[in-house]
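Remarks on the structure that follows.
The complex is shown incomplete by one protein chain, all other protein chains being positioned as in the whole.
Up next, chain A:
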Amino acid sequence: MIPIDFEYYRPAAADEAVRLFQQLSSQGKEPVYYSGGTEIITLARINLFQTRAVIDIKGIPECSALAFQDQKLVLGSALTLSRIYDSNVFPLLGEVAAGIADRTSRNKITLGGNLFSRLIYREAVLPLLLTDSVLLIAGRSGVKQIQIDRIFDRTMQVEKGDFVAAAMTDLNYLSMRYAAVKKRKIAEIDYPLVSLAAIRVDGMIRLAFSGVCAFPFRSRLMEEILNRGRQPLKSRIEEAVGQLPAPILSDIRGSAEYREYVLKNVLSESIRELGGA
């Protein structure tokens, strides 16, 4: 049983959701946007999530969009990870999403919920970072379009009361060569030891990581080193791993030393696969 009580709202439009958020905030109800709800429910059950009102965004048309518009793919933030995988419209995102949790949970977990997850993994952000995707953010001043790397810095940095309605990705990226590798400790369903997504754009390989440090990231500096064609791959990898943006995680899934070993192997495999050796 969830030990806290909250009110449940299901607005039918983005502006209505934003207005509700303001109104409930001013009543001291600390509202939250509710998408798949899997994290809100599981954390609230063990008293790690507090709110007195949830605003379900699944009834908002923009949030469930799956459409092609002006040379862009539009994916609503309330689409489930299973729906994205089954549609096969964005194979890299579909494959990364299919590595998260298990199939039945993915019938409920949504794209937006994963981007804003309190857990450190947020793996669905990796393909969006690699493809310079643009997020549609609904807030008090209407809907803004912001490139993801301008608002994702370890976590999503949106203003209080704003929510992500959809992500837009240039169609050109959808057919580019990519690699997606997720290594877990033992089980087939688990958080990552190392999760890597990579894409080859105009001969250059872009890479983004989850599970390596305490947040997901894409590093331009590491990409610059890893794409130096004349340097042997092994030495590029050594140098790039020395430029990680934070210490390597050490936890029950793997020590920092083991993660580093796995990371180097995964880098080597993926770069070879994308013709960057």
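By definition in this document, a residue touches a chain if its C-beta (ideal position, glycine included) is under 8 Å from a C-beta of that chain, and two chains touch if they have at least 3 such contacts; residues count from 1.
Criterion: contacts and distances are computed from a predicted model.
With the options "Urease accessory protein UreG", "(2Fe-2S)-binding protein", "Iron-sulfur cluster assembly scaffold protein IscU" or "ABC transporter permease" in hand, the undepicted chain maps to the protein name "(2Fe-2S)-binding protein" (source: UniProt). The residue from A:D56, A:D132 or A:D170 that touches the chain not shown here is A:D56.
Checked against the full complex, the one of A:A13, A:A67, A:L119 or A:I189 touching the unshown chain is A:I189. Of the candidate positions A:T38, A:S87, A:Q147 or A:N265, contact with the hidden chain is made by A:T38.
Even with one chain removed from view, chain A keeps its contact list with that chain: residues 1-2, 4-8, 36-38, 41-42, 44-45, 54, 56, 58, 82, 98, 101-105, 107-108, 188-189.
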